[in-house]
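Below is a slice of the complex: some chains, not all, each in place.
Letters A and B mark the chains as written, and numbering starts fresh at 1 in each.
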Amino acid sequence: MRLNLGSTRRPVKATGLIALTTDFGLDDPYVGILKAVLLSFAPAARLLDLTHGVPPQDVLAGCLALEAARPFVPAGTVHLAVVDPGVGSERRALVVDAGRDLWVAPDNGLLSFLPEGEIRQVRALEDPALFLRPVSRTFHGRDVFAPVAARLASGTPLESLGPVVDTFCRIPVPAAVITAEGVRGEVLTFDRFGNALTSLREGDLPAGAWNGRVRGRWIVGVLTYAAVLPGEPLCLVGSSGRVEISVRNASARDVLGLGRGEEVLVRPC
Amino acid sequence: MRLNLGSTRRPVKATGLIALTTDFGLDDPYVGILKAVLLSFAPAARLLDLTHGVPPQDVLAGCLALEAARPFVPAGTVHLAVVDPGVGSERRALVVDAGRDLWVAPDNGLLSFLPEGEIRQVRALEDPALFLRPVSRTFHGRDVFAPVAARLASGTPLESLGPVVDTFCRIPVPAAVITAEGVRGEVLTFDRFGNALTSLREGDLPAGAWNGRVRGRWIVGVLTYAAVLPGEPLCLVGSSGRVEISVRNASARDVLGLGRGEEVLVRPC
């Protein structure tokens, strides 16, 4: 994506809150090390774990988690987001001013959910003086991203962190397709409860009552889990604004045998 | 349960500490979003994760986790407890003054462990002005409970949060049964180490030495894991005051093939 920047609005003022989103999991000390580096550079920072449970190296799932969480995170937060299958390659490291928040992340599409119109400034992290030394080849979260996020949260201005860049990597996030049959989408990921998050959003739905079809089965569109009996499937607009396929008090993934990429069709009823 | 309230004692004074207990798990951003909302409404609050690993929608397991943790949490803490299979239905949302701490939770039995005599005041959360808007149908943790917990931790008086209610949902927590054979109980849940927590408490035990029987096998009652050889089963009073069935340096769940609801019998030896 080529950026069309040049805003003259004032930069976001960091509040000292750093939100962390990674695919590191919590079984290893990686997240702890990340936080240790943050607190070394910014002893007064407050840390907020959004999630460290993004499936390993799954940039799209990281995008969806960040998209769901972002509106609820206080303005002025520095987001440290690391899902980084290309660590050690030539992919750039970025810092982004997105109007209400600041982002430190690899340039691999992880920030694709940021609306283009909100991006005010993107800079590339290139100055080794900002990083831990030596920079390892495999853990830029620790050596590159965390020191920069901590500096930013402590008030270092974005302008001093690297040169402006005018391109920005985006990955395609599947969206609704209108067909003769209805609105077609797909399962993007699952949550802990086995609910399937789809590529369909609230705005893609027909006005009035609707049903969803998955694996040849029609499933009732409802407003709340309690609208069906325990064990019954349902479709609803989930808390992130996306259409979800669920089974009341059970896992749709298991009960319906759903996989990622599974086609979902919605139409009025 | 019908409450017999009317205490004139002073209300609990919130200290700004918020303790979180949910069944959200840590794979998704749900817990992060909850905390983001808490920090939006109460930027100075301190957050304490008790656990987010309650098995999905398992109100009894949530009760047991809260019962085990409560005595160690500083007085004046606001507890935000969300295990909420009935989200979106007519179940009420409550705020409770329990003498040493304050509780924000769904009215579904999750607070059944609170001794009736300690409950000073229960109010129903009904005022949309206290919540995020719009309130989703599926994530009241974010939209209803977190904003209220944050307000409470910031000093908003309980009295302003809703009307007094005089009933309170309790679920039966299995307890000891005295039989001709001995004291009978059951396995309630398991911990990470595979230890089985039972419905028997320290006070249910006979004076002096005792053994436990499970799946037809007698197991020695001891004071400490080290009293038996590695790989051997044992019964003891665990750290939460409940009788536990364990295998030294291994998982009782796996080694003994235990399931939830399994009968346990204790008698003197």
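We take it that contacts are C-beta pairs under 8 Å (C-beta built on N, C-alpha and C of every residue); 3 or more make two chains touch, one makes a residue touch a chain.
Please read all numbers here as calculations on a predicted model, not as lab measurements.
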{"item": "Homomeric complex, total chain copies (2 given)", "value": "3"}
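Please note the rule applied: only the chains that are shown with their structure count from here on.
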{"item": "Separation of chain A from chain B, taking each centre as the mean of its C-alpha atoms, in whole Å", "value": "31"}
{"item": "Contacting residues of chain B [partner chain A, same complex]", "value": "24-33, 35-37, 39-40, 43, 56-57, 85-89, 136-139, 142-143"}
{"item": "Chain A residues within the chain B interface of the complex", "value": "17, 19, 21, 26, 46, 48-53, 65-66, 68-69, 72-74, 191-193, 223-226, 236, 238-239, 249"}
